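A single protein chain has been omitted from the complex, and every remaining protein chain is retained in its original position.
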Amino acid sequence: MRPKKAKKIVFKSAEEMPVMICSVGHQTHNLTGAWRNIRPEIDRSKCIKCGICWKFCPEPSIEVVDEWPVVDYDYCKGCGICAEECPAKCIVMVEEQR
Amino acid sequence: MKKVMMGNHALSYGAMLSRAQVISAYPITPQTQVVELLSEMCSDGTLNAQFIKVESEHSAMASCIGASVAGARTFTATSSQGLALMHEMLHWAGGGRHPIVMGNVNRSMAPGWSIWADQNDSLSQRDTGWMQFYCASNQEVVDTVIQAFKVAEALMIPAMVILDAFALSHTYEVVDVPDQGLVDKYLPPFKPAIKLTPADPRAFGGLTGAEHYMELRYKLETDMEKAPALIEETGREFGKIFGRDLGLVDPYRCDDADFIFVTSGTAGFTARVAVDELRKSGVKAGNLRIKVFRPFPFERVREVLGKVKKAAVVDRNCSYGAGGIFYQEVKSAIYGRPGMPPLIGYIAGLGGRDITTDSFKEIAADAMAKDRAEEEIVWIGVKK
Partner (left out) sequence: MVEIRFHGRGGQGTVVASKILADAIAKEDKWVQAYPEFGVERRGSPVVAFIRIDDKQIYDKSRIYTPDHVVVVDPTLVEAIDITEGLKPGGTIIINSDRRPEDFPFHGKFKVRTIDATAIAVKHKLGSLATPIVNTAIAGAVTKILGLARLESLAAAIRDGVPIKAEDNVKAATEAYEMA
């Protein structure tokens, strides 16, 4: 469920580093889902497909697929905002197994 | 009374024992505990001070200046980005002669965004007319805040009490908390001759033409030049009351040393451990820890250096384009004077990279193999 470890890039020397203090290209390899302690679980039997969870997710880690909200657990950091904002109260935050 | 506390709380205790009357500060890692404890002390009555909440460090220093000129003993604390944000106001406090005491936690300047220790933040402010005290233990932090108020108010010059991020700010050490009654005897209330009051209306810091500005700055510099003697005198007085002298420099095993490190901050204490180990292996090593950087302690530095054969200055900072800052200033302190040793400059520990006894031994080996500096900077621990 939860990515084991976010991939880490380590530079071995100053020479290898870019001149500007920036990331090495895009950051999609950084699987922030590994940071999570709790994860959102969406109960489709109660979901009204309003899209509010998708709108409020700050990451964004919720996509809309065939009108249903789908959590991307590779990146979801477990902030709980979706559960808080859901008007149908169909999202529950569940403890991650360590 | 002995108490285990972190360096940040040592700053708070210093301000509390000094009976600071106005505190205005903005939080920033790794300083937040200073202000948290002070606001607890204000709310439970341990400290009878006004706490002014502000939205930025620039406003914090502006509030402090206002409070100080109105006659209040004023304290604040910040670090790194926050210190940089108040830069304009630091000049105002220095040039305006407002004896504010500020705790600064030495934290690296971004980018890269770093919360760990180095000295560029405070050293970048060395021209603003503030005294700068660099501490190596939490005991020194409490004691120095108290002494700083005494010297600052006597000379009407603000003072920074500086401690390394995490190595001191978040490290718990045993502190002998000075007795309030004894502190009151050492540090009387702040009674400035001139202050902002309707009873004696004045304008402060206004338009000053070329016919007056230079004299005002001459007065600041000449008063700053009284500081070394006053720091030593008030330091001896502190020693008589509390058993701990507070001076300009802390020389360790320098009297019969061939080779010494010149250091500051917590690295200046780790250097002692390296000195002891080097001595065991037959090297007559010593360490000169510079405690007060502004005003620069010219006489004491020359006194110690004049007796040794070589010195390695270790900077936890860099002035890009000119090298380590303590190195530059120590070099200029001894320039042209007979009997001075060759100096070699090292930079270590930027961005919180650890400075260990092994780092010091590497420095000693490098320095002792050279007759004189071969380059402007020798970098320690850098993966080139």
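When the chains are written out, they are named A and B in that same order, and each has its own residue count from 1.
The criterion applied here is as follows: a residue touches a chain if its C-beta (ideal position, glycine included) is under 8 Å from a C-beta of that chain, and two chains touch if they have at least 3 such contacts.
This is a predicted model, so every value here is computed, not measured.
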Residue in contact with the excluded chain [from B:E36, B:D223, B:D258 or B:D354]: B:D354
Per the touch definition above, residue among B:H91, B:R126 or B:H170 touching the missing chain: B:H170
Candidates B:V4, B:A110, B:A322 or B:A365 - the one touching the absent chain: B:V4
Which of B:A110, B:M214, B:I241 or B:V273 contacts the chain that the document leaves out: B:V273
Where the missing chain touches chain B, by residue: 2, 4, 30, 115-116, 136, 164, 166-168, 170-174, 266-267, 269-270, 272-273, 352, 354-357, 359
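Throughout what follows, only the chains that are shown with their structure count from here on.
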Rounded Å distance between chain A and chain B, as computed from the means of their C-alpha atoms: 44
Contacting residues of chain A [partner chain B, same complex]: 11-15, 21
Interface residues, chain B side, partner chain A - complex: 111-112, 382-384
